[in-house]
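As you look at this complex, bear in mind that one protein chain is not there, while each of the others sits in place.
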Amino acid sequence: MDFTINQIALLMGGLVEGDGDTLVNTIGAIETANKGSITFYSNKKYESYLYTTKASGIIINKNLKLNKVVKSVLIRVDDPYLGFTTLLETYEKLLSFKKVGIETPTFIDKTAVYGNDLYLGAFAYLGENVKIGENVKIYPNVYIGDGSIVGDNCILHPGVKIYANTQIGNYCTLHAGCIIGSDGFGYALQEDGSYKKIPQLGKVILEDHVDIGANTVVDCATFDATIIRKGVKLDNMVQIGHNVEIGEHTVIAAQTGIAGSTKIGNNCIIGGQVGIAGHLHIGNKTQIQAQSGVSKNTEEGHIIYGTPAIDYRNYLRSYTIYRKLPEVMKQIEILEQKLLNL
Amino acid sequence: MDFTINQIALLMGGLVEGDGDTLVNTIGAIETANKGSITFYSNKKYESYLYTTKASGIIINKNLKLNKVVKSVLIRVDDPYLGFTTLLETYEKLLSFKKVGIETPTFIDKTAVYGNDLYLGAFAYLGENVKIGENVKIYPNVYIGDGSIVGDNCILHPGVKIYANTQIGNYCTLHAGCIIGSDGFGYALQEDGSYKKIPQLGKVILEDHVDIGANTVVDCATFDATIIRKGVKLDNMVQIGHNVEIGEHTVIAAQTGIAGSTKIGNNCIIGGQVGIAGHLHIGNKTQIQAQSGVSKNTEEGHIIYGTPAIDYRNYLRSYTIYRKLPEVMKQIEILEQKLLNL
Partner (left out) sequence: MDFTINQIALLMGGLVEGDGDTLVNTIGAIETANKGSITFYSNKKYESYLYTTKASGIIINKNLKLNKVVKSVLIRVDDPYLGFTTLLETYEKLLSFKKVGIETPTFIDKTAVYGNDLYLGAFAYLGENVKIGENVKIYPNVYIGDGSIVGDNCILHPGVKIYANTQIGNYCTLHAGCIIGSDGFGYALQEDGSYKKIPQLGKVILEDHVDIGANTVVDCATFDATIIRKGVKLDNMVQIGHNVEIGEHTVIAAQTGIAGSTKIGNNCIIGGQVGIAGHLHIGNKTQIQAQSGVSKNTEEGHIIYGTPAIDYRNYLRSYTIYRKLPEVMKQIEILEQKLLNL
C-alpha cells in the first residue's frame, strides 16, 4: 500500500515541509529506515540521524529548529511520538483482516453461548455454561473451562487456557500460552514431613481493558477471588499468586512474581523480574525497579530498589560504596597503621 | 447449597456456641466475609475482626478467651485452620462434577491403553504405547508422547505436554501448560565458535503425589533420568534442568530455576525466583530465601540468603550495614580528619 506524505499529514493534523506527493509504503526507525519509509524524531539521542536518515518522511515537532539541511520530507506536529502512534494504529487497522466464523473442528458444549462476530479457531474448546460476549476472537487451541465468562471485544490468542469459573471483562487481550485460574500454591505441612493440599476453590476476575502477556500465570483464590482491576497490563511470564489483587492501571514487566494475598495499589509501575512477598500492601503509584525483592509494605509514591528493597536513591548510594569496598578496607587499614605509629 | 452451623461443626468434631441452626452458604475471609459466610480465626493479626466480622459463623480454638461480645456463631475446635481445611475439602467434593468419558475428537494411538473412569478431553493426544492408569483425568489439548506412562488418580490440566518415555506415578497433579521431558540445555562449543547439540536421550520420572505448577518445565536427562521424588510440590514457572534430582517432600516456589545435575535433598523449602547452579548437592531440610543465588553445596538444615547465598542471618546483618554505607563512609572521613588534626 502506497500513501503520500500529504495523506499521512492529514491523518495527524500535521503541516508538510517538502514534496507532499512523495510516496511511502512502510514504517521504520530513524537510524535504519530506507527510502519509502516514514519515521519520527522525538528523542535528542537520535538527533544526528535527522540529517543522515534515508527515510522519505519524518514526523517532527512543529517548533523544532534544524541546524542542517534535512533531505526527507517533514511533517510537523505537536507531539511526534503521538502522531507516529496514530499512524501505527491506522496501519494496523488497514492490515488486520478481521477473522470471523467458526473453524472445524472445535468443541462447543451445548450449554455454551456466544455473541455476534465470533471467531473460534480450530481445536478451541468452550465448556459447559461458558458465556462469550460480542465480537470476541478466540484463536486455535484455546480452552475455556466450565462456567467461565468472557466479555465483549476480547482477543484470546492461540493456546490460552482458562480454568473453570473465571470472569473476564470487556476489551481484554490474552496472549498465547497464558494460564488463568490454576490452583494457588497452598499446602499444609503434616507431622510426617509431607504436605497436604489446601483445596483452591476461588476464582479469577479480570476487569475491563486488562492485557495479559504470553505464558503469564494467574492463580485462582483459595476461596473468594484473585482480582486484576481495570486497565492493568501484565507482560510475559508474570506470576500472580492466589488471592492477589492488582489495582487499576498498574503495569508489571516480564518475569515478575507476586506471592499470595498481596494487594498492589493503583497506577504502580513494577519492573521485570521483581519478586513481591505474600500478604503485603503496596501503595498507589509505587515504582519498583527491576529485580527488586519486596518484603515490606510500601507507602504511596515511593520508588524502591534492591533485595530486600529499600529507597531507590539510598540503594544506589550504598551500591556506589559497595563497589569501592576493597578501597574502603585499605583506607581503614591505613588509619589503623597511622594510629599504631602515633 | 445451605448448611447449618451444626452440620459444619459435626464435620470437624467441633462444639457450637450460639444458634447452631444458623444457615451458611459460602466461605469467606474474616475481614471481608458477609452474612451467610463461614470463616475461621487462627492468626492474632486478625484479632480485631473477631468482633467486627459480618460472617455468620467462625471456627475458633477451643481454648480461646474472648474479650468482647462476638456476634457470629462460634465453632470451637482443636485447630481452627485444620478444621477450615477439612471444610474446604468437603466443599470441593460437593462442588466438583467428576468428569468421565472421552470427548470428540481426540487422538488415541491404537497401541495406547487406559484404565477405568478415564476423562479424556477433546483435542487430547495419546501416542504409541502410552499407558494410562485408573481414574485419570486428562483435560483438553493435553499431549502424551510415545511410550509415556501415567499412574492412577492423576489429573493433567489443559495443555500439559509430556514428551516421549516419561514416567508419572500415582496421585500426581500437573497444571496447565507445564512441560515434562523437554531437552536439557546441553551444547558443546566448536572451534569456530558455534555450538553442537549434545543429544538428550534420558527421561523424566515423577514419583507419587508430585504436583507440578502451571507453565513449569522439567527437562529430560542427557541419559538416565531427571527424578522428582515422592511428595514434591513445584509451583508455577519453575525450571528443572537435565539430570536434576529433587528429594522427597521438598517444596519449590514460583519462578525458581535449578541447573543441570544438581541434587536437592528431602524436605527442603525453596523460595520463589531462587537460582541454583549446576552439579551441587543441597542438603536435606535446607531453606533457601526467595531470589537467592546458590553456588555452593549446603549442609543439612541450613537457612541461606543472597547472591551468592550465605547464612541467612549473616546476610541480613551485612545488609543492615550496607544500607548505612554512606554514613559509614562519613565516620571513616571524620576519623581521617581527626587523625590529621592530631
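As written, the chains take the letters A and B, and residue 1 is the first residue of each chain.
The rule we apply is simple: a residue touches a chain if its C-beta (ideal position, glycine included) is under 8 Å from a C-beta of that chain, and two chains touch if they have at least 3 such contacts.
Everything quoted here is computed from the prediction, not taken from an experiment.
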| note | Among the options A:Leu66, A:Val100 or A:Ala122, the absent chain makes contact with A:Ala122
| remark: Full-complex touch with the removed chain, picking from A:Glu47, A:Glu299 or A:Glu336, is A:Glu336
| message | Of the residues A:Val70, A:Ala290 or A:Ile303, I need the one that contacts the missing chain. | response | A:Ala290
| query | Which listed residue, A:Leu10, A:Ile27 or A:Ile303, touches the chain dropped from view? | reply | A:Ile27
| remark: Contact with the hidden chain, among A:Thr22, A:Ser148 or A:Gln255, goes to A:Gln255
| query | Which parts of subunit A are in contact with the chain that was left out? | reply | 26-29, 32, 81-82, 85, 88-89, 91-92, 95, 97, 103-105, 121-123, 139-141, 157-159, 173, 175-177, 209, 211, 213-215, 231, 233, 235-237, 248-249, 251, 253-255, 266-267, 272-273, 290-291, 307, 319, 322-326, 328-329, 332, 335-336, 339, 342
| note | In the full complex, subunit B touches the hidden chain through residues 105, 107, 123, 125, 141, 143, 145-146, 159, 161, 163, 177, 179, 182-183, 185, 187-188, 193-199, 201, 215, 217, 219, 222-224, 237, 239, 241, 255, 257, 259, 273, 275, 277, 291, 293, 307-308, 310, 314, 317-318, 321-322, 328, 331-332, 335, 338-339, 342
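The rule is short, and it goes like this: only the chains that are shown with their structure count from here on.
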| request: Please report how many Å separate the Cα centroid of subunit A from that of subunit B, as a whole number. | output: 26
